[in-house]
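Missing here: one protein chain of the complex. Every other protein chain is in place.
Just so it is clear, A and B label the chains in written order, and each chain counts residues from 1 on its own.
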Amino acid sequence: MAVKFDLNEREVWDGNYAASQALRQADVDVVIAYPITPSTPIVENYGSYVANGYINGEFVMVESEHAAMSGCVGASAAGGRVSTATSSQGFALMAEVLYQASGMRLPIVLNVVNRALASPLNVRGDHADMYLGRDSGWLQMGAFNAQEAYDLALCAFKIAENASVRLPMMVHQDGFITSHTAQNVYPLTDETAINFVGKIQPIDDMLDFSRPITYGAQTEEDWHFEHKAKQHKAIMDSMPVIDSVFAEFKEITGREYNRVEKYDMEDADVVIVGLGSTVETARVAAKNMRETKGIKAGVVAIRCFRPFPYEEVREALKNAKAIAVTDRSSPGGAMGAFFNEVSAAMYTSINRPIVTNFIYGLGGRDFSIEEGERIFAEQQVHADAGYITTEIQQFSGLRGPKLAFFKTERS
Amino acid sequence: MVEIRWHSRAGQGAVSGAKGLGDVVATTGKEVQAFALYGSAKRGAALRAYNRIDDEQIFNHAKFMNPDFVLVIDPALAFSDNIIEHESPTTKYIITTHLSKEELIAGIPTLEGKEDRVFTLDCVQISLDTIGRSMPNSPMLGAFVKMSGMFELEYFLENMRRVLSKFPQKIIDANMEAITRAYNEVK
Partner (left out) sequence: MSVEAQDLKLLANDNRGQSGLENGSGLVGWEEVTQGSVLQSFDGNATGIALKKQEERAYSGYNSYTATVASWRIIKPVYNRDVCIDCQNCWVWCPDTSIISRDKQMLGIDYDHCKGCGVCVEVCPTNPKSLLMYGENTPMEDALSAWPEKKKKEK
């Protein structure tokens, strides 16, 4: 019997601590980890909960992130509730096994504390690692603050382990900006949390000796395509399950989550579309634009990065005039990946609003309210002109001469 | 919205101080943020920690702020770090130093003319006397309680005891004494 952990109705937790408490409350059986900044405290705290008897679980330290995810694959295939955490280079080293986990349909929950990828070496937050996982076949959700890192980690187990989903899930939070920022967090009681998440119902668990099975079969051109197609279908089909888990969570907590979040969008002409903690700062900028400049500014945030909610994005932005899509990852010779997703959604809309791309905040470069206001103001210029008055892709918050690419044919 | 910036060296407890302050403030029903800028910095490196306090949920995640309070818990950083960065005309400074306020301002030209917004105490000496080692974060909290007028001292002490509850009683008592002394000595 686990030792009771004293919780207050209101705690002041950072994103890492919040995520680790979710792992404790979800009664995670196994955490296998190779800790890395800034995600270290998540697995470190879980280890201490095990050592101090707060949870009947197992914490395994291994020799690399590749081994950590491999261990998670094994433990999950065995039938356990499994989780770990990583960031940046650690995520990159896990990448090979991420595809194994999703292909084997193992409902592992990975807490990713977003951090830039070297080189140059950098421990702070951007979305390079999150983007690296976007084709890995995992579900990906983003938390914008510590409360959400906690809430979404609990939801993640329930979504991932759902019998019709059975896919691994990443819960992302921004390195330092969220992971190391303590904020008011309102936790569930242990009882409410475990009742919400429920017990894991193993499917194809290797510890079921009445039904010996093989994981990791080889499939060549005669089978591989069908398996990957089935996996993609499962990812797409997870959307209603995600919605229903969010609905159930709202009933318990009053806290509402949507695959696409909309703020001040009832009548917005100019919009920032973002991911992560930037979204909340942009909300403040939008409010300021409305109050001080009379500009109808709004914010659309993608809660669920995979499966990407094309239809919901199109619906959320259908009346917008000019949209700035913000990418916090070095685009490597292309438009930002997030810009491409949103553009694809909007290209199939009837209005086809103006969409431009801002590369910002790399390596943890601050995104200020003022920067958000500047972006909104520029969108208003596009909206008034009726065409894109700048290059399509601009770097924002960068020192040195202005860096911008891709002229539009409409200007 | 009240915004606070801490200037500290890694290891002096600014991060814990900021989080402890956030913990206590949250008990009053307010929303708080406590964060810091550090990462691969080693012990002794200059760092900054931050607090935001508001009646509503805080959405601003930027590091940038125009601080209402600047808390300097390392005596040398008052001279070497740009402690007036992004100040407003009402920014209050609480600086740990063994110097008198006049001597301190004489050594930091950027503080000239701000005598009525600069407050001093010797957090290092207070922590040495009470806690037994240089831990200037607790005394700074006492000084902040006094200068901000945000809480009664007793209310703050009571809640701080809860925040520190995982520590031995001796350490809790020493911290309470440090906070109280700082509350009385800051000027």
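In this section, a contact is a pair of C-beta atoms (placed from the backbone, for glycine too) under 8 Å apart; a residue touches a chain by one contact, two chains touch by 3 or more.
Predicted model only: the values in this text are computed from it and were never measured.
> The chain left out touches which of the shown chains?
The chain that is not shown is in contact with A.
> If the hidden chain were put back, which of A:Arg24, A:Arg105, A:Lys158 or A:His180 would touch it?
A:Arg105
> Tell me which residue among A:Ile213, A:Ala334 or A:Leu398 touches the hidden chain in the full complex.
Selected residue, touching the omitted chain: A:Ile213.
> Among A:His227, A:Arg255 or A:Lys318, choose the residue that contacts the chain missing from this document, as touch is defined above.
Considering all chains, including the one not shown, the answer is A:His227.
> Write the list of subunit A residues that the hidden chain touches.
Spelled out for subunit A, the touching residues are 103-106, 166, 203-204, 209-217, 219, 222-223, 225-227, 229-230, 233-234.
We take it that only the chains that are shown with their structure count from here on.
> Cα centroid separation between subunit A and subunit B, in whole Å?
34
> Taking the touch rule as given, give the residues of subunit A at its contact with subunit B in the complex, in rising order.
Answer in residue numbers: 10-12, 14, 37-38, 123-124, 145, 174, 176-178, 180-184, 277-278, 280-281, 283-284, 366-370.
> Within their complex, state which residues of subunit B touch subunit A.
For this pair, the touching residues of subunit B are 18-19, 22-23, 26-27, 31-37, 39-40, 57-64.
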